[in-house]
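Following: one structure in structure tokens, then a few remarks.
One protein chain is absent from this view; the other protein chains keep their places.
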Amino acid sequence: MADDASRIVTLTTDFGHKDPYVGVVKGIILSRFPQAQIVDLNHEIPPFDILAGAWSLKISVPYFKAGTIHIAVIDPRVGTKQRRIALELPDCIILAPDNGLTTPFIAGAKKAYALEKPQFFLSSVSNTFHARDVFAPVAVRLLSGIALRDLAVEVDKSSLTVIEGLEPKVQGGEIEGTIVYIDRYGNLITNICAETKPQIKEIRIGSRLLKLAVGSYDTIDDGDAQVLCGSHGYLEIAAKEASAQALLNVSSGEKVTIRTD
Amino acid sequence: MADDASRIVTLTTDFGHKDPYVGVVKGIILSRFPQAQIVDLNHEIPPFDILAGAWSLKISVPYFKAGTIHIAVIDPRVGTKQRRIALELPDCIILAPDNGLTTPFIAGAKKAYALEKPQFFLSSVSNTFHARDVFAPVAVRLLSGIALRDLAVEVDKSSLTVIEGLEPKVQGGEIEGTIVYIDRYGNLITNICAETKPQIKEIRIGSRLLKLAVGSYDTIDDGDAQVLCGSHGYLEIAAKEASAQALLNVSSGEKVTIRTD
Partner (left out) sequence: MADDASRIVTLTTDFGHKDPYVGVVKGIILSRFPQAQIVDLNHEIPPFDILAGAWSLKISVPYFKAGTIHIAVIDPRVGTKQRRIALELPDCIILAPDNGLTTPFIAGAKKAYALEKPQFFLSSVSNTFHARDVFAPVAVRLLSGIALRDLAVEVDKSSLTVIEGLEPKVQGGEIEGTIVYIDRYGNLITNICAETKPQIKEIRIGSRLLKLAVGSYDTIDDGDAQVLCGSHGYLEIAAKEASAQALLNVSSGEKVTIRTD
């Protein structure tokens, strides 16, 4: 592996921070490839929430250098016949179960592979912990310079599982978006592009009409939840030093509708 | 230190993630030995829960390469006359207070040492933060290649504190195990070997009879909590996309009884 190659491996899981599971995955990787640089991207995806996991990946992957390996494991069906896949993008590789987690990246992927060569896994593969037994050992082979085509079996991109909800629906002068992610601050992050903001005539969450904020969090009226352009390029409903989620009492998956004409 | 030597230091604590305590320990280590690779194994051991800490170590340590240094600090009696110890295993070293945390490793240890040479600690040792003042500086000396026998005083293995509850009790055709750990998903992890599963005639938690699941989480009946082989080689009571802990309303320490005849 050349000196300027990336040795970054990111982890996106719903494993949380209260167990040794993430640490054990790191043990597998660092024990076999000590030069790896492991970045915890997100371990607090709500358990089994594939949409939130896909969104978290979508907004994070672009900030990593070429060659980065992204491992994403939110996997309620671990241990079934569900495939484990590797998606080869122009400048990175994503390893994940084939359950829709990689949806945002499929269109732009060069090739897709199924991980089904047990010689590259831990010698004993459990039914419940493939991050440790399958994905981490495969990442180690990739770091060591083995090509994906030698580690896995190419499959048709169109055979991969995709999930709904990552793209808004546009019909005439109406856009129907979704709250795809709620962050620590209670910011409600939608799947509607920030560039839409100047065209908004009216924006509602459920039946509640929302105001547009002028700029940053600080410009939002006290006690109100308003719409601004989030840092990842999507419209976001936020409050000033308060939680928009608590103010509006909404959950992930809630619809946001915009009238543009 | 040879190039292929491990520079991995793992941390297992009840420090949580809301304070700078873990970061300061890392500062001590990386400021003195920049090549160290520090892995957070678990910082959310319930405060003062030595059994959960011992279990977390037991299932994690095997995944790290030879030469790894494991620091474990769950230490309600910090600052008393309780000893700080180092356990030398065939392929790694564990640093911990002498309060039972190292119980799973004592039988297999080559030697045990007491850390009582203050010249290897921070110059001022507090009564309340030995991870920073004692264990981290000692780990730095080990990383730097100083032998444990020079850093510490050998003691008899049999003098170390051990805790109960890590091993099930087997009597005739009955096994009495314990819920030793509850993970983020609400999986109830027992101390009973997974190999026991085929011999199970009946398994109960309290008075409640449990079903055996066929394979992975996905095969568990909706709304039920059932028994499967966990990824670390022990029987586990789990639910399908739900928390077995919430379904059964049990706590750590609860007994699980098996009839095998």
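Each chain gets a letter, A and B, in the order it is written, and its residues are counted from 1.
The criterion applied here is as follows: a residue touches a chain if its C-beta (ideal position, glycine included) is under 8 Å from a C-beta of that chain, and two chains touch if they have at least 3 such contacts.
This structure is a prediction, so every number in the text was calculated from the model and none was measured.
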Which residue of B:Trp55, B:Phe105 or B:Phe129 touches the chain not shown here:
B:Phe129
Option touching the unshown chain, where A:His43, A:Arg84 or A:Arg132 are the choices:
A:His43
Kindly state which of the options B:Val9, B:Val39, B:Val78 or B:Ile106 is in contact with the chain not pictured.
B:Val78
Going by the touch rule given at the top, which residues of chain A touch the chain that is not shown?
6-8, 10, 12, 17, 37, 39-44, 56, 59-60, 63-65, 68, 183-185, 215-219, 228-232, 236, 240-241
Touching the absent chain: which residues on chain B qualify?
15-24, 26-28, 30-32, 34, 47-48, 76-80, 126-129, 132-133
